[in-house]
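A short worksheet on the structure shown next.
As you look at this complex, bear in mind that one protein chain is not there, while each of the others sits in place.
Showing subunit A:
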Amino acid sequence: MVSLYRDTGVVLRVQKLGEADRIITLLSRQHGKVRAAAKGVRRTSSRFGARLEPFCHVDVQFYTGRTLDVVTQVETVDAFGSGIVGDYPRYTAACAVLETADRLSAEEGEPALKLYLLVVGALRALSGRERDPALVLDAFLLRAMSFAGWAPALTECARCGTPGPHHSFSVPVGGAVCGGCRPAGAAKPTADTFRMLDALQHGNWPVAEGMPNTTRRESSGLIAAHLQWHLERQLRSLPLVERNRVAEVQ
């Protein structure tokens, strides 16, 4: 075990620890999610407190501790926060990016390079202010779900695989569904909404940015519903999985 290590990461979350310290949660390039103590960062004299705020992309050195690793040095790589915090729509979109990344990277120390690249790319786009923040968020969420293995089917039927285009979308089934597989209660998005989702998934910005607000709202709603359904299912099933494992060991 190395006593000192280094990585580049995005600060996802900060929590207070004791009187002057913080626990920092980072999504890092090489080590996945890392939680570490940053000592003294809530004092005005702190050398690196301001660099360890949410949205910061930082190069960090850690000392391996007994329970929590300890931050010993921080350099700023990209100060994404300055382009985000003064603009409410960008700020809320960026918060959703960080929260989703935190939820999807459940295991500390498990490499998550693809998710790290998606988060850095989304924050860079939000900070750069060139694109609609709602579209950046939706593109990020679609690709993050792909990282998690839950990408919605958009062109073929999620149940039987029949090539589309299809006209119905079912979150529990996993995306687009054909007329034969369509369950009761499936949504009936417009053809433009399916094109919009495909454009966001594949980075086709001219198509995505050319869509009217009604299509944008419908595609955002489907993406949010798909993500929420999977995150809630994940949380409900997790305790059962852990109990089963213990039972097997005994």
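Here, contacts are C-beta pairs under 8 Å (C-beta built on N, C-alpha and C of every residue); 3 or more make two chains touch, one makes a residue touch a chain; residues count from 1.
Quick note on the criterion: contacts and distances are computed from a predicted model.
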item: Protein name as given in UniProt for the chain not displayed, "N-acetyltransferase domain-containing protein", "Tryptophan synthase beta chain", "3-isopropylmalate dehydratase large subunit" or "Transketolase"; value: "N-acetyltransferase domain-containing protein"
item: Residue touching the undisplayed chain, where the options are A:125, A:197 or A:211; value: A:125
item: Sole contact to the chain not displayed, among A:39, A:103, A:167 or A:202; value: A:202
item: Missing-partner contacts on subunit A, residue numbers; value: 1-2, 4-8, 29-32, 59, 61, 77, 109, 111, 113-114, 117, 120-122, 124-125, 128, 131, 136, 139-140, 143, 201-205
